[in-house]
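See structure below.
With one protein chain held back, the other chains of the complex are shown just where they sit.
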Amino acid sequence: MATLIDAPPPTVAAPTSKSAGGGLGRYILIRFLLIFPTIFILVTLVFFLMRITGDPITAAQGGRLPQEQIDALVHQAGYDRNLFIQYIEYLGHIATGNFGRTISDGRPVIEMLAKFGAATLELSINAVMVALLVGIPLGMFAAHKRDKVPDAVLRMFAILCYATPVFFAGLLLKLTFSVGLGWFPVAGRASTTTELAMGRLAAPTGVYWLDALRSGNLAAFGDIVHHAVLPAVALGLLTAGVFLRLVRTNVIGTLGRDYVEAGRSRGVSEYRLVTKHAYKPALIPIITVMGLQIALLLGGAVLTETTFEWKGLGYQLAQYLTARDFVAVQGIVMLLAVIVAITNFVVDIAAALIDPRVRY
Amino acid sequence: MTINIDSASDRSRPADQPVLEIDHLKVTFATDGGDVYAVKDVSLDVRSGEVLAIVGESGSGKTVTAKTILGLLPETATSGGAVLINGNNVISVSAAKLRQIRGRDVAMVFQEPSTALNPVFTVGWQIAEGIRAHAGGAGGKRVSAKDAKVRAIEALRKVGIPDPEHRVNYYPHQFSGGQKQRVVIAAALALNPGLIVADEPTTALDVTVQAEILELLRDLRDKYGTSIVLITHNMGVVADLADRVVVMYQGDVVEEAPVRVLFAEPKQDYTKKLLAAVPHLGRNSASEGLRERAHQGSPVLVEATNLTIEYPGRLGTPAFKAVDGVSFTVSPGEVFGLVGESGSGKTTIGRAIAGLNRTTGGSLKVLGYEMLNLKERTFKPLRKNIGFVFQDPAASFNPQLTIGDCVAEPMIIHTNPSPAQARKRVAELLESVQLPASYAQRYPHELSGGQRQRASLARALILNPRLLIADEPTSALDVSVQAKVLELFKEIQAEFGFAALFISHDLAVVDILSQWVGVLYKGKLVEQGIGSQVMGAPQHDYTKRLIASLPVPDPDEQARRREAHRALLTQ
Partner (left out) sequence: MGTTVLEPKKKSLLNRLPVSSHIRQSVGLQRTMLLIGVVLCAVFVVAAIFAPVLAPYGYSQISDDAGSFPAQAEPGGKHLMGTTVGGYDVLSRMIWGSQTAMAVIVAAVLMSIFLGVFLGLVSGYFGGWLDRVLVVIADAIYAFPTLLVAIVMSIAINKGQSGFWGGILACGFAITAVFVPQYFRVIRAETIRLKAEPFVESAQVVGASSARIISRHIFSNATRTLPLIFTLNASEAILTLAGLGFLGFGIEPSSAAEWGFDLNKAMSDASSGIWWTGVFPGLAIVLTVVGLTLVGESINDLNDPRLRGRKAAGAKGAPGPSTAAAQSAIAANVRGL
């Protein structure tokens, strides 16, 4: 649940005007190359941590099958060999996109990832939209009203957003809006009819509302949005609280700068000072830190999906965890690691692009 | 003087009516420790086309007064009295009206141009923001983005930015420091206000750049009849630009007089003391009457031969040469003054001698030790012979330790004294720097800036070093405090007899202390010689320019120097 207020020291310093000419290109390249050690480290850590205390077959079937049978299975899968050799082999496999087969239902992990990844993507996009729409304007408003009542109320709101575990927020939303008021469905991504319609599409993206729009199926689109509201709000508010505080703190910081005072001394309105003069320079740290929130979001997605039976990676992860299917768990964790690494790369580049000192 | 026709026509006023009138201004701040009376009772006025300087040391209330003129005080401040601009009382007008006044009737130039410009917007956009914030034209309509840009280009042209059509799309970091200040002035000029408040407009700039900006401000006054309120602590700047001077001290106006009168015959004691404390180039020179370099004869303490110090470039960019082929020596007992503007490499040299920076080429021998390929272990025993005084007295003490602990540290490291011995020695040293021995129990933040710098000197001297390096030791201090610290430094140097490398950007300060002076420019030592000779008859072009740029605290002499400077530039 990563939340920072100020930008962390970047691993690679963004270039400044001193290194003008090719500085940006070089920065992007170096920052891109840095993705690989990150992923490599995570792959390595996860592999050894998950395997150091035993093999996945024993973990999954231990006690359920006779020991000889387990031994045979373990031997057959090669889990009884030297761990380091298995590691090298594993690296080779994942480099070619082979994440192994799940133990509980014997499916290729990669297929499972492809199937459920889109649902998680959809939930994340919805939640980010909620978070941005709520967090940024309210954060600017709180900064503008700092230390006054609206600011205190918004800060309390932000703290509550963060302090409420996503599954508890989900529970409250369900109790109120589904069970109590009956406005929204209790769970799921879409009604059965829509699910079937989505399943029949020729080349689906897997993001339901996008598919519904592309196929012009407005009824399905309505149904999808109807289902998406509560999970998006539950997960979005968690991140919105963080965004709100992030925007507030950074805008307060830039509002105190000389250049804002300079704008004020030329008669620029307070509204414009907040939304332009203070907000844009604040964006550089804000974007960097927002990138790190992807981790918070994905962690939250696991819990949200479980809460709302949203059949994505997080939901599957919880299922596999219950089944102690650590091959599948490892695959999902790996994929999320890659997503996090790539998002952070994109975000860092975006932050660098906003800064004219980097561009020119 | 001419009034700018295109804008000032609707606001033209009788020449004798003041542009700004401050009447019994009072400003109070609410703080943790109760109310602070920043401005107690200030009354002054500024007439059209006049430059009024408000001078004072920190805490005098001069900056608060300046901010009040634009209504820029924070919400914690309460103000009383009246600040009248074109008939509007800035203190009591509505927020909307205040916004109209700002930029149109009065504008501000800030101290630090690099922070007064927003790094993520083009300078043209920033200037246009001010223009577009005001209804322009006859119908009171908003100014279109295109028109605003045209006017921004015009403003940039006025302040002498070359190729403004192109540069209007530049971001602040693409300009040099002096150009940035020009842009800030252009933004202030965009709506042709009758009054500009300039808060320490040249303090952050090098002295050669300062001369250009002062020239620009003078031009504005002469060409457009703009009145200027000049807030500054620098008496040379006052002598150069001001018509009339208001001296402030602790929130009150001490004295007000035309500039020549003030410098020639100050009436109040405070003003007299203040003027006496200002170093004046050519007076009190440490090398007065010297014909040849003093203190030669014994083996040198520091010997730099073709010294080169490079900082590695980032991401494969070429290395930056901070010091480039510099040769000099420092002999026992000698005070070597090293002057230069920012980026000249003066601090780098000082740090290299203390082993804080690595040298990358040539040779630097400190107490006979070759600093190229410095090994901390072998150099450590020599460190007790070197003292160092840092620029920022606030940051150079560990906030967690008492002054006594800090001062005793060199001793504890090198001689392992008993606590009683250490206490005794600390008390002796504090006495030498004219601090009460009881200050050993205090924490750094409980001392004033000047006191901290004395304590810093005590720490540097506790082991009786043979060499002292002082890196801008007085530049963070007020001028009266600076005078005392310099005097103390001089006395102690005579008493202890150490050699010193005195680093400063301030020629006058260096001249007061050093017999031998070196002038650095872009990493090269362009000239060195006996202080009074270098200052009096500079040989190198850069030194000539540097010395000519320095405003002296005497309006008549400064007027002559200004002419000489102009002549030098047009050669």
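The first chain written gets the first letter, and so on, giving A and B; residue counts start at 1 in each chain.
Here, a residue touches a chain if its C-beta (ideal position, glycine included) is under 8 Å from a C-beta of that chain, and two chains touch if they have at least 3 such contacts.
Everything numeric here is computed off the predicted structure, so don't read it as measured data.
A.B. asks: Kindly state which of the options B:H24, B:H166, B:K380 or B:K424 is in contact with the chain not pictured.
C.D. replies: B:K380
A.B. asks: Among A:A220, A:I287, A:A337 or A:V358, which residue is in touch with the absent chain?
C.D. replies: That would be A:A337, which touches the missing chain.
A.B. asks: For the chain that's not shown, point to the residue among B:A276, B:I413, B:A537 or B:A567 touching it.
C.D. replies: Of the candidates B:A276, B:I413, B:A537 or B:A567, B:I413 is in touch with the missing chain.
A.B. asks: So one chain is hidden, and I want to know which residue out of A:T102, A:T194, A:T249 or A:Q316 touches that hidden chain in the complete assembly.
C.D. replies: A:T249
A.B. asks: Considering the whole complex, which of B:S92, B:N398, B:Q421 or B:S448 touches the chain not shown?
C.D. replies: For the chain that is not drawn, the touching residue is B:N398.
A.B. asks: Hey, which chain A residues sit against the chain that's not shown?
C.D. replies: 1-6, 8-9, 11, 37-38, 41-42, 45-46, 49-50, 52-54, 59, 146-149, 151-152, 155-156, 159-160, 162-165, 167-168, 171-172, 174-175, 178-179, 186, 245, 249, 252-253, 256, 292, 295-296, 298-299, 302-303, 306-307, 318, 321-322, 324, 326, 329, 333, 336-337, 340-341, 344
A.B. asks: Pick out the residues on chain B that sit against the missing chain.
C.D. replies: Residues in contact with the chain left out: 29-32, 36, 38, 58-59, 63-64, 74-77, 354-356, 380-381, 383-384, 386, 388, 390-392, 394-401, 406, 409-410, 413-414, 443-446, 456, 459, 463.
Here is the rule we use: only the chains that are shown with their structure count from here on.
A.B. asks: Find the geometric centre of each of chain A and chain B from their Cα atoms only, then give the gap between the two centres in Å, rounded to an integer.
C.D. replies: Measuring from centre to centre gives 49 Å for this pair.
A.B. asks: Which bits of chain B are touching chain A when the two form their complex?
C.D. replies: For this pair, the touching residues of chain B are 70, 72, 99-104, 107-108, 110, 112, 115-122, 126, 129-130, 133-134, 171, 173-174, 184, 187-188, 190-191, 313-317.
A.B. asks: In the complex formed with chain B, which residues of chain A make contact?
C.D. replies: Against chain B, the touching part of chain A is residues 13, 15-19, 23, 26-27, 30, 257-269, 272, 276-277, 280-281, 283-284, 354-357, 360.
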